[in-house]
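Just one protein chain is left out here, and the rest sit where they should.
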Amino acid sequence: MSALLIETHALSMRFGGILAVSELDFAVHAGELVGLIGPNGSGKTTTINMLTGHLVPVQGEIMVRGVRAHGQAASAYATMGVGRTFQITQLFGRMTVLENMLVPGLARPGSKKAGATRAARRHLEFLGLAALENLPAKNLSGGQQKLLELGRALMLEPAILFLDEPFAGVNPFLRDEIIVLVQKLHAEGRTFVIVDHDIEALQRLVHRMVVMARGRKIADGTVEDVRHDQEVLRAYAGF
Amino acid sequence: MTDYILIQALNGLVIGIIYAVIAAGLTVIFSILRIVNFAHGEVYMMGGYFAYFAISLLGIPPMAGVVFAMAASFALSVLIERTLLTPLYSPTTERKGDYGILVTFGISIFLRNIALIVFGPYPLRPPSFLTGALILGPLIMTWDRVFDAGAAIAMLVFLLWFMHRTAWGEALNAVSQSRESAAIVGINDQLFYMLAFGLGGALAGGAGALVGPIYSLSPSMGLIPDTQAFAIVILGGMGSVMGSILAGLMIGVSESMFVALFPDPSRSLTYAQAFSLLVLMVVLLVRPTGFFGRIHTALD
Partner (left out) sequence: MRAVQIVLCAALGVLVLAFPGLVNAYWLSVAILAIFYAIVTASWALLVGYAGQFSFGHMAFVSLGAYTSGLLVKWFDIPIPLGMLAGVVLCAIVGSGVGFVGLRMRGPYLALFTVAFSEVLRIIFVSEVEITGGSGGLEVAPLFHTRSDAPYYYVGLVLLAGSLAAMVALVSSRWGLFFRAIRENEAAAAAAGVKVVRFRVLAFAIASSFAGLAGGFYGHFLGILTPDIGSVDQMGLVVAMAVIGGAESLPAAVIGALALEALVEALRSYGEWRLVVFGALLLLTIRFARNGLLALAWEQLARVVPVVPAPRKTA
């Protein structure tokens, strides 16, 4: 088995009196392409937010590459190589496309401007955004903004990338483009966790699926296993 | 000594009710327009002057002057809202939060300077509503304060009745819960922004008219009540009228107690002003969303 990138033990999150995530055990190894699925309100985004440091769990452990990361700031997770995108695209709207890319590039310890710029241009080329580098990010189309957000996460040279609902509100054309990009990046050795509520959209892409319902993990296995899991069928039928 | 403290507590209660009126106005504006109105204290100040000039120039009786001040403050607020706040509702406006802060701060500076010229820097004192004092055993309270308390309670009761028992109030509440759903039901939101800002201004102006005979008027009088109102609104929870009333009473009484019990009397008056500011700072630090507030009205 390849190296363990992220691992949680009994992770729980509570908002007010509501248990959003309960006793979650979850692990991702290097080179995996994992889908995290579940109906709306099942705790997927809360899980991502905990695994990237944007929420501090009320209970449980998070290990990033074997190091206890519980309670660290989101920026520390980013520096440890945990990248993410957001459900609703979060860019630096009034900064240029290149500047958006340079923020993570220059936030990395020991980075140099020239190197970061080179890396940024390489990623923008890969994403097909190279011609737009001097435009303010807010002037891009919705699809270009999604790609830019992915590019910004890539600038961290992340060991693991969390994509939160990358296909939500995306036209079929762009969806296919994103799938191809993810496959290419995965072939280069990157590890992904992709969150979505739609099994059909994910099954073309991922190798392993983790299913959540009502804050709990109810299944974890190959796409084939999960599709025939009785509990999963029941959870989805309920919605 | 105990009598003195009792009288101070009573005075604090009266002032607290007036604070609650100012704060209720602030919270009505916040819950509909989603802005923290930095110019609220200046509308309060203008209300005081409106009443003063209605009484001294137009010969309106002092009590009717309060009503006049509320109407004039309503008109002033609607004017401000129509000319300066409409970008807040436009989808093309960028950084609405920044705009709301800057524009209301700008309005406060503008009104204060206008007042300085038109009304002059010297304190003006409008005539009493009622002369004399109410004496109950050891307790003495001027009739002005008694009237103020009564009028302020009447304003608050009217506000609660309006918000909960009239179609207009319910519609306002619907807009405060969710702009989108209000739009779906077909409520003309522009009208409600106007109404809410006007109503909030009328309450502030009414409060300004009430305190005139007690404290006298000056162009900078809005500064401290403004921060007090903020402290009250945040303590009481943004968007909660009942919370504002409770918090207003709490702040009014504790402030008078602070003055009464401050060890160094020569400094107690200036530090009394700092008291509500410190309360505001502590409240912001400890509980940015307030103690009685509705969570959905909390700002990011």
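Structural remarks
A and B are the chain letters, set down in written order, and residue numbers restart from 1 in every chain.
As a working rule, a residue touches a chain if its C-beta (ideal position, glycine included) is under 8 Å from a C-beta of that chain, and two chains touch if they have at least 3 such contacts.
These numbers were taken from a predicted model, which means no experiment stands behind them.
Checked against the full complex, the candidates A:I6, A:M50, A:L140 or A:L156 give a single residue touching the omitted chain, namely A:L156. Among the residues B:I5, B:L102 or B:L261, only B:L102 touches the chain that is left out of the figure. Which of A:Q59, A:T79, A:Q183 or A:Q203 touches the hidden chain is settled by the complete complex: it is A:T79. For subunit A, the residues touching the absent chain in the complete assembly are 52-54, 73-75, 78-79, 83-84, 86, 90-96, 99, 102-104, 106-108, 113, 136, 152-153, 155-156.
Although one chain is not shown, part of subunit B still touches it, namely residues 35-36, 38, 83-84, 87, 94, 97-103, 105-114, 116-117, 223, 227, 230, 234, 267, 270-271, 273-274, 277-278, 280-281, 284-285, 288, 299-300.
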